[in-house]
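This structure is in structure tokens; I'll ask about it shortly.
Removed: one protein chain of the complex. Kept in place: all other protein chains.
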Amino acid sequence: MTPPNPFETGNLLEVAGLRVTLGAGTVLRGVDLAIRPGEAVGLVGESGSGKSMTARAIGRLLPRGARSEGTITFDGSDVNALDTKGLRGYRGQVAMVFQDPRAHVNPVRKIGDFMTEALRTNAGVKKAEAHERAADMLGQVGLDSKLLARYPHELSGGMLQRVMIATALLTRPRLLLADEPTTALDVTTQAEVMAILAELRRDFGLALLFITHDLELAAAVCDRTAVMYAGQVVEVRDSALLHTDPLHPYTAALGAARPDIGRSQARLQAIPGRPLSGFEAPDTACAFAPRCAHAAPGCETELPMLTELDGGQSRCLRAAQLRGTLGATTDA
Amino acid sequence: MPDVLEVENLRKEYGDLVAVDDVSFAVAEGQSLAIVGESGSGKTTIARMIIGLERPTSGRISACGNDRSAPARAAGNRRRRGREVQIVFQDPYTSLDPRHSAETAIDEVLRIHHGWDAQRRRARVAELAGLVGLDARQRSVPPKSLSGGQRQRVAIARALAAEPKVLILDESVAALDVSIQAQVLNLLADIRDATGISYLLISHDLAVVRQLTEQVIVMRKGGVVERGATGAVLDDPQHDYTRLLRESVPRPGWQPQRRISALPVGDRGAAPVPVR
Partner (left out) sequence: MTALTFTRARSFIRTPGRLGKAGTASAVVIALAVLAALFGPWLAPDNPELPDLQIAWVGPVGGHPLGFDFQGRDVLSRLLAGAQSSMLGPLVVVALAMAGGAAFALIAAWRRGATDAFISSGMDVLFAFPGILLAVLATTVFGAGLTAAAVALSVAYLPYVARVLRAGALRERSQPYVQALEVQGASVWRICLGHILPNMSRMIVAQATVLFGYAMVDLAAISFLGLGVQPPAPNWGVMISENQPGIMQGYPLPALSAALCVVAVVIAVNVLGERLLEREEVR
């Protein structure tokens, strides 16, 4: 386990004022995020919220034609200003895992080849040693080293996703960007993968940005959770307080809309309308106002900024007024 | 209350693999039953056998008192069966003909089942579209202009056009955003109140199952491991596997556990819990 650096007082990753445009439309309209070393931060949102695009921006994997403004700082350096050499080093420190493992692996190459490729080509590690490291990492995620000789199609989705996680960790990254890593998996497999991630985080001091549409999952697994809507971060909160004391009406509505495994309700508290994407959101009003149960006339004329509140952040004009009333204990 | 759907000793084999192993259950009129399981449990295969897209190896299926243990080939038989049981698939992006608007799709179903004139069909199309909450624009555009939630509404309206007694929902809300999922679940409840239809819900999502059904059967690797009233099974699971499923649902204070340190190749990631 890497000992904590006494000079490291700041954040490992800082995203400030991130805006991304794609063609004529804006996908991300203002993302502010900070991750401390070893911390797990959840990023929750529905379709069009921009959560995947945020991860790609951080990983410098934006699609061609996308332009970004704002700053992304990793360990003090500006990520977008990195040259080729710096970028290679960055990729060793920040690894990414995606939702569908089969789409990111070459079906005609063996698992062992896939896992050791980056080590052999970028870090110049000899083949035998690279395979040894891969075998060791497979063991960490609970897989037999015999899998190195297998092909992707011989593995189930859950096993392949564990291989992806193991591969991502081979370069000993300090931050793992996980974009819906368990969405395509069975719920029991998801639990196993989350357990493995938690263990690895403890063992390697790994920070995690966990992107998902599942508010409960993020809140259960991450120290802090950020909620996105229409290309912006609308709330950042300690996970423990997310359900009982959310700071933004959207977070509260999202939590309330989910069916409850403990009881059947006569009617679910559905949010009227449909989720807005960054492309459609207005620049001079709150994007959520038309669907918000707490909207006031001022919400349609002023663009709310992300402001600090009670240890968290909220992008709601009425956040201070609504404090304490949005929690799950309140029946609408 | 008579049973609208009866399944007895249903079995499906693919060569050596037993996908469905001696499954029996019944759905009473106006009631809803959920089949819960993970991948490889056989739940989707059961749905496909009931709807006639797969042929059972053995066993009996009957709906509304009519036997349907083997798939129907002739259009006449398929038509008749279509008025008993219908299905809404999981993927909203491939379950609609990309060239047809909602109106055209619903109208086609009406033409298949009834000999009505154009005016009467138009009225019924409007009624069904209104029932599922599609406005005038959404009814008349091709599916690519609609969101996933709107497409599922079209799929539901199209299924209801046949006026079935049983509607199979094969993970029909799994691909939807949380806020949209809530709208569609409310819609399904409203439809049930209005028409007395029964739902057979195939799902892995226990909260959705709790919300929508009164009875549940839990399946693993082709067999039923537990059955009973939804509330009872979820609040107080008797079988190890049901408990495992329940424990795997994220909630505040959740501590996911590693079940086993290394799984041999070939075992498709399943838990080492006895089947029965």
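Letters A and B mark the chains in the order given here, with residues in each chain numbered from 1 onward.
As a convention for this text, a residue touches a chain if its C-beta (ideal position, glycine included) is under 8 Å from a C-beta of that chain, and two chains touch if they have at least 3 such contacts.
Only a predicted model underlies this, so the values are computations on that prediction, with no experimental measurement involved.
J.: Among B:2, B:98, B:115 or B:253, exactly one should touch the missing chain; which is it?
T.: B:98
J.: Given the contact definition stated above, which residue among B:52, B:149, B:237 or B:250 touches the chain not shown here?
T.: Only one of B:52, B:149, B:237 or B:250 touches the chain omitted from view, namely B:52.
J.: Touching the left-out chain: which of B:70, B:112, B:141 or B:229?
T.: Hidden-chain contact among the options goes to B:112.
J.: Just one of B:12, B:81, B:121 or B:139 touches the chain that is missing; which is it?
T.: B:81
J.: Touching residues of chain B against the unshown chain: what are they?
T.: These residues of chain B touch the chain that is not shown: 51-53, 75-83, 86-87, 89, 91, 94-99, 108-109, 112-113, 155, 158-159, 162.
Throughout what follows, only the chains that are shown with their structure count from here on.
J.: Provide the C-alpha centroid distance between chain A and chain B, rounded to the nearest whole angstrom.
T.: 31
J.: Please name which positions on chain B make contact with chain A in the complex.
T.: Of all residues in chain B, those touching chain A are 38-39, 147-149, 177-183, 185-186, 189, 204, 206-208, 210-212, 230-231, 234-235, 244-254, 256-265, 268-269, 271.
J.: Touching residues of chain A toward chain B in the complex: what are they?
T.: The touching residues are 46-47, 139, 142-144, 146-147, 150, 154-159, 186-192, 194-196, 198-199, 213-217, 219-221, 240, 243, 253-254, 257-272, 274-275.
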